[in-house]
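Can you read through this structure? Questions will come right after.
Removed: one protein chain of the complex. Kept in place: all other protein chains.
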Amino acid sequence: MTADLIRLERRLATPRWLMLAVPAAAGVVALLLAAIFLAATGRDPISTYRQMAQASITRDGALSATMITATPLLLTGLAAAIAFRMRAWNIGGEGQLYIGAIAAAGAGLVVGGQGLAVALPAMCLAGMAGGALWAAIPGLLRAHLNTNEILTSLMLNYVAALLGYYLIFGSGSYWRDLTSPGAQVFPQGKEIAATSWWPGFLAPGVVLPLGFLVGIACAVGLFVTIRSTRFGFRLRVVSDSPRAALYAGIRTKRAFVLVMVLSGALAGLAGVSQVGDFAHQLDPKGLQGAAYGYTGIVVAALARYNPIGVILAALFMGALANAGLSLAGSDFPQGLVGMIEGIILFCALGGEVLSRYRIRVGRGSRALASVVASDSTAPAPRVDGIAGEGAGQGGAEVDMGTGRIL
Amino acid sequence: MRDLRSLRRLSVGAVGVAAALVIAACGTTSTTAEKEATGAKPASAKYDASNPLNVVVLFQSETPNDGGWNESWERARNKIEEHFGGKVKTSYKVSVPDTEETVNIVDGVVADGADVVIGVSYGQGPPLLKAAKKHPDVYFIQSQWKSPGLANFSGVDVAPEQGYYLAGMAAAAASKGKTIGAVVPFAVPFVLREINGFALGAQSIDPSIKVSGVLTNSWFDPSKDVQAAQAVMSKGANVVARFLDDRAIDTAAQRKGVYWVGTGTDTRKTAPKTFLATPMWNWDGVLTTLIDSILNDQWTSQFLYADMQKDGVTMAWGDAFKEKISAADQQKIADMEKAFKSGEKQVFTGPITDVDGKVAVEDGQSLDLDGLLGMNFVVQGITGVRVKG
Partner (left out) sequence: MNDGLVVQLLASAVLFGTPLLIAALGELLAERSGILNLGVEGMMLVGAVSGFLVSQRIGGAGWTALLVAVVAAGVVGGGMGLIHAFLTVTLRANQIVSGLALTIFGGAIGLSSYIGDSQHLTGQAARHQFEAINLFGLSDLPILGPVLFHHTLFVYGSWVLVAAVAYYLYRTRAGLHLRAVGEDPAAADAMGISVTGYRYVHTVAGGVFAGVAGAFYTLALSGNWSNGITAGAGWIALAMVVLAFWRPELVVVGAYLFGGIAALGPNLQARNVSLPPELFSALPYLMTIVVLVLVSSAWARGRLNAPAALGTAYMRGE
């Protein structure tokens, strides 16, 4: 192939100004592209954007609503980020979240009456253990029986969802409320004692759920762990150069299972927060509709698996989701909402790439290509999806801490 | 990502270590959003063409035209708009989750001027109750929820058991065998009212007939739904009734020459040849009553049960009904419909025994509204559907 019309050349280093300019430019392009769609279907782009901003940011209570969505996405985003960074393709965050919610609701129902000081740690431990165990299944199967974890973790999502439905819809389980008037008309979970509901914190203009703060603590903890601890170093070696890990005497199978367990525990924590912060009961229907586990993968990948970046990506996706929810209606079909959200994501992706590549339009020559090739010794981050993301410790570390998501 | 959870209540709490780290300016106030609003009904206002009453319907589906439950509400919305002329203006939101994230959506429609908010899915009840407390000047109408003492909140329901009773009679009359198939999403009370009514109606024509149900564990999944329909048809059912909104079942039935019974909305166009019957849910009557009461400043918080007497349920009959059912059976069905309409007949009047042989409704007694709304038994003659707990 001698000439692609559009070619990319990698930048040796990304200038600081570009890190700000590119997300801004991507945003502008997204708005312009979406505006074309909107105008073509007879809608006013400006008022649409105003409504989106109101619903996700500016209206009274909108920021708090965005935090509600961002909280689970932060935790499932971290779960996906740690796994994908270490090349454990855990797409079972969804199911691990369900199991975490089931375990946390169970714990909350048992000890809820004893107050937050008991219930909070109990729910966290139970939920994290539940998520971790659920993730350990694909982890162990992969480590010892060479079974592809993408498939097993995906299939277990459906099984976990059905388990939740069984507990509330299909049986008279401990989780199910069989007495209250509301629950007799439609099956519901038992509510945990109000004294064990998680507190929220009032910052200027926004209520922060406890789960969000827990998520931030987890993000910082993960960031430090991966970057500066012996444990994190070992994990990086195992994932980035398994052969070297073998020579170094690191037990790669155990490391793989550990990563899966850690990821599962974080996803489980998202389920805990759903129970503690918001629902105060097991609500399988609501959890399944929300699909936080799957969206967490988008969050993690937008953040390029950087734990700090996940915080911003979760906020971004939370705002986008709330904007979409408030738009869809009589004069704005749901289909257009999804298309606009898709376009914004496409542009965010494109922008992220362009911050590290230069575009050359026109016919390039082999000579140029070889110049590009010689650049490849520089420790720049690689841009790719599954297998290469975060490959090379240098590459990943260049990105750490910049917090770029777009 | 469309269906997002929400915070129910963020109560006062101690500032945790993490919180202190992250937000310096962090206080410990509880959300002040919940005003105690129980006493007075919303202040009256005069509505006319220049200042129409603004009604917003919250649909759960991505589109109001889902061929079933949501579409029955969409019909009502259109009828209301027509009925009140310029005095009432309606609009809707779609993809409204079953969760309390909905409070933010209600905040939005109220900010845009909504006077009345209507929730069509049962799960929207809790968030709408919270929103009703938060917006005491707005009227809330919610499917299947009774107001817990909120003056600005009313509930409505239809009588699915009546429509399905008549459909069950027709199914038994049309059936050549002793088994009628049923595709069932979940064994929740509303669906139990439907399928129990259906079975009782069928047994009133042929006491030995069986309703063979398959639970799909989902509200809509064409592959599963068609598999379920094919399974009961392969066991000899030549009528299939569905209790969920999937017209793929209608097509599958027509392909086999099997009669089908739909739900909520008339979807006969999909498979007209073997269409037998569909009980229709008509919400416009009760909604008109409630909206009238707002316009006339007569609103009170109440629960309206739209049975056949109130035209909340009507029947859509297929050609097969007239062509394949004997005149005698047609007459029986017409008589029963009349009895429902006059209110002299109830579906769940004892003696009714459940599948385990226990008495579900005592001889001579009828279920009251709470008994209907919270139905938790399966009548004799139904297989494949169980109530747990």
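For reference, chains read A and B in written order, and residue numbers begin at 1 within each chain.
Convention: a residue touches a chain if its C-beta (ideal position, glycine included) is under 8 Å from a C-beta of that chain, and two chains touch if they have at least 3 such contacts.
Not measured: the values here are computed from a predicted model.
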For the chain that does not appear here, which of the shown chains does it touch in the whole complex? A, B
Sort through A:Met52, A:Ile297 or A:Ala319 and give me the one touching the missing partner chain. A:Ile297
Which listed residue (B:Lys79, B:Lys310, B:Lys324 or B:Arg386) would be found touching the missing chain in the intact complex? B:Arg386
Among A:Gly93, A:Gly106 or A:Gly170, which residue is in touch with the absent chain? A:Gly170
Tell me which residue among B:Ala228, B:Ala306 or B:Val379 touches the hidden chain in the full complex. B:Ala228
In the complete complex, which positions of chain B touch the hidden chain? 1-2, 61-63, 65-67, 71, 95, 181, 212-218, 220-224, 226-228, 230-232, 234-235, 245-248, 250-251, 254-255, 267, 269-272, 383-384, 386
For chain A, which positions touch the chain that isn't shown here? 1, 4, 6, 8, 10, 41, 84, 141, 145-148, 150-152, 154-156, 158-159, 162-163, 165-166, 170-171, 294, 297-298, 301-302, 304, 324, 333-339, 341-343, 345-346, 349-350, 352-354, 357, 369-370, 372-376, 382-389
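One rule holds in what follows: only the chains that are shown with their structure count from here on.
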At what distance in angstrom does the C-alpha mean of chain B lie from that of chain A? 35
Once bound in the complex, which stretches of chain B touch chain A? 1-16, 18-19, 21-23, 25-31, 33, 62-63, 91-101, 103-105, 107-108, 111, 122-123, 125-126, 144-146, 186-190, 217, 370, 373-374, 376, 388-389
Complex interface listing, chain A residues touching chain B: 54-55, 59-62, 64-65, 68-69, 72, 116, 162, 165, 169-173, 176, 178, 181-182, 184-187, 194, 197-204, 207-210, 213-214, 216-217, 274, 277-280, 283, 285-287, 289-292, 294-295, 317, 321-322, 324-326, 328-331, 333-335, 337
